[in-house]
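Of the protein chains in this complex, all but one are displayed in their positions.
What follows is chain A.
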Amino acid sequence: MRHLDVVGLTVIYGAVRAVANMSIHLDEGETVALIGPNGAGKSSLLLTIAGVVPARSGSIKLRGEDIGSASVEQRVGSGISVVPETRDIFAKLSVHENLLIGASLRRDAAVVKTDIDRMYSLFPRLAERRKQMAGFLSGGEQQMLAIGRALMARPKLLMLDEPSLGLAPIITDKVYETIAELKKSGTSILLVEQNAERAFGVCDRAYIIQAGRVTLEGSPEELAKGGLVEQALFGRAAAGIVRTSPQVETAQ
């Protein structure tokens, strides 16, 4: 069953067409990656699905139901959670409060409590720092906390925006291990990445996105074959793109 179905979505910021007539979909339990350079419109797409950025046109369906006019709160309620690119943990709240606030719409206090314990066993570093203000965490810990906070909502669709951005490789490994575990547990995941190699290691399918459009779609195997990704991304020899995604060259 189609979990998420985005058809002909257009998002405009001022005079900039960030997302142009884009269509993507995600099946139940699937992990799908959106790969592309900076400014390709990946983050705008996520934020539009989450409801904090308005769409100019197009439709967004969640399990067949049109959520295009639903409020952010309703979308969170129907199972959409975001880990934004900037992480946006609440620096002045304690680690514990950051996790609690992830469960803002849940009414099952007892289960929330066991879920928090689960987060602490998933990320032991957070357990050690539960009473500290989240602003004092390291970049990697903040990423863990942002993921933990999103998971506290028990999302059916988890959207992760560049979870490896600015992290040391060893921390990125840990983040991707976590994503692999979540995938195993059946959560549908929409993953935005610049690092195609990383994304291919975990996703079932990927879209290559450039200048607000989908330019290529397929399984990691198909895309890795014959340098299709490089062709799509560098075919028009955009110097800026080469500079921002050196990892893609090693994707084969």
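One rule holds for everything that comes next: contacts are C-beta pairs under 8 Å (C-beta built on N, C-alpha and C of every residue); 3 or more make two chains touch, one makes a residue touch a chain; residues count from 1.
In this text, contacts and distances are computed from a predicted model.
Remark: of the listed names "Branched-chain amino acid ABC transporter permease", "Electron transfer flavoprotein small subunit", "Stage II sporulation protein E (SpoIIE)" or "Ferrous iron transport protein B", the one matching the undisplayed chain in UniProt is "Branched-chain amino acid ABC transporter permease". Touch with the chain omitted from the figure is made, among A:A20, A:A70, A:I101 or A:A180, by A:I101. When the whole complex is considered, the residue among A:V19, A:L137 or A:A153 that touches the unshown chain is A:A153. Within the set A:D88, A:D117 or A:D173, the residue that contacts the chain not displayed is A:D88.
Seen across the whole complex, the unshown chain contacts chain A at 50, 52, 72-73, 76-77, 81-82, 84, 88, 90-93, 97, 100-102, 104-105, 149-150, 153.
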